[in-house]
Structures are given as structure tokens and as C-alpha cells.
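Heads up, one of the protein chains got dropped from this complex, but the rest are sitting where they should.
Moving on to subunit A:
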Amino acid sequence: MAEQSCLVSNDWICGEYLSTRGQELVDATLQHIGITLASVAIGLLVAFPLALLARARRSVRGPVLGLTTVFYAIPSLAMFSLLVPVLGLSVSVVVTGLVLYSLTILVRNILAGLAAVPEEAREAARGMGYGPVRLLFGVELPLALPALMAGLRIATVSTVSLTTIGSIIGYGGLGNLVLGGLRSYFKAEVLTASVLCVLLAIVADVALLLLQRLLTPWTRTPRRRAPRVGAAQSPAGEAVA
């Protein structure tokens, strides 16, 4: 009976793998989510002031964009290996590396979003007596949200996949299982962990898309308003909305 098991015959898809390694998969997925969330959140917290600084001062802009792009170009294996002597064999190595990778995407997208804010909107806000802080958070940031969220989505998906490289020091979430599976030619382990990783990326992307729609309802208002011209047909209009 044991000889018939899909684990022994090393099938790509194996139910027994799921039933015997459930806890392993859950732990790896949670570690993966934790590392990704921490990295993207810190990345955002670092990228936002950097983008503001780069926007405010032309002299800072070049170095900030150049440096973050250089970080992005460092091969991930090298990045993590270089950080180990500094930070030790800890999860902070992986998070730091991933934060550095996310910066170029986030900074560029925040900058692009802020640059796309119509000058008239700024003028109007200033005319209404908005100070610089209120202008930023009340007018510019909401208008820059679509570009910012687009950047956040790219950064998140790329972070989900790059997290796997953390497996070289044992903090790679699902990557630990992929690496272990590759080393021991364990097909079910490699495939299951890879599929979960892809699913994680898709779920994160869709979740951020929904968040973006919630945060920027005005991007959908023109459609809702259009049918309102002929008020009688409004039920169809509601359905669209």
C-alpha cells in the first residue's frame, strides 16, 4: 500500500503531500505573507518621504532615482548575501533587501502620480487657503492615488516572488519549500509551494485593486452619472454602477 503512494512515485500533484505537510505549508505561507507585508509597508514608509524630497529638490531627485535603481539592479542572491555580514542570519536581511528592491518602483510611481496632479487643482486649493500639508494630503495625494496604487501593486507582486530568495538563509516563506524540494527532487513540494506563491501574488494584486477602487470612488463617477441624464432609465444605470 505504501508503495502505491503518490509521495513515493513522486507525482507532481499529490493529495497525500497536502495532508501530511499541511502545517508546513501553512507556516511557510504565513512567513511569506509576513515578510511581504513588512517589506512593502516599510518600503512605502521609506519611499514616500524620499519621493517628496526628490520632488521638492531637483538636486536630490537624480541621486534618489539613481540610487534606488542601482539597488534594483543588484542580483537578489548577492543582495541577501551582502546583507548577512551586517545583519546576521535573521529575517531582517530578507526584509531589508526587499525594501530596497521596492523603493525604485514606489518612488517613481509616487513621483509620477504627484507630477500628474493638474496645476489648476493645486491653484484652486491654494486659493481656498490650503497650506502645504493640507494641500498634499487633501488634494495631491488623493489625485496621485491611482499611480501610487499601480506602483504598490507592482511592488507587492514582485516582493511576493522575490521573498522566495530568502530561502538561502531559511527565511524565504514558500521559497524554503521550493528550494528544499528542488534539492531533493520532490516534485509535489516544488509544485505546491510554487502554485501557492503565484496564488498569493494574485490575491495580493486583486486585494490592492479593490482597495484602490474603494479609495478612489471618483474615478468611477462619470459612468454612474451618465445614465442619470435620462432619469427614467435609472435602474439600468444602477446596475452598471
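Here is the rule we use: a contact is a pair of C-beta atoms (placed from the backbone, for glycine too) under 8 Å apart; a residue touches a chain by one contact, two chains touch by 3 or more; residues count from 1.
The criterion applied here is as follows: contacts and distances are computed from a predicted model.
Trainee: Pick, from "Amino acid ABC transporter substrate-binding protein", "ABC transmembrane type-1 domain-containing protein", "Cytochrome c" or "Gas vesicle protein GvpL/GvpF", the protein name that UniProt gives for the chain of this complex that is not shown.
Mentor: Record says "Amino acid ABC transporter substrate-binding protein".
Trainee: If I consider the whole complex, including the chain that's not displayed, which of A:Leu25, A:Ile42, A:Val60 or A:Leu136 touches that chain?
Mentor: A:Ile42
Trainee: Consider the whole complex, including the chain that is not shown, and state which of A:Ala54, A:Met79, A:Val95 or A:Leu114 touches that chain.
Mentor: Spelled out, the listed residue whose C-beta touches the missing chain is A:Val95.
Trainee: Counting contacts across the full complex, list the positions on subunit A that touch the omitted chain.
Mentor: Its contact residues with the unshown chain are 2, 5, 7-8, 10, 17, 20-21, 34-35, 37-38, 40-42, 44, 81, 84-85, 88-92, 95, 142, 167-170, 176, 179-180, 182-186, 211, 214-215, 217.
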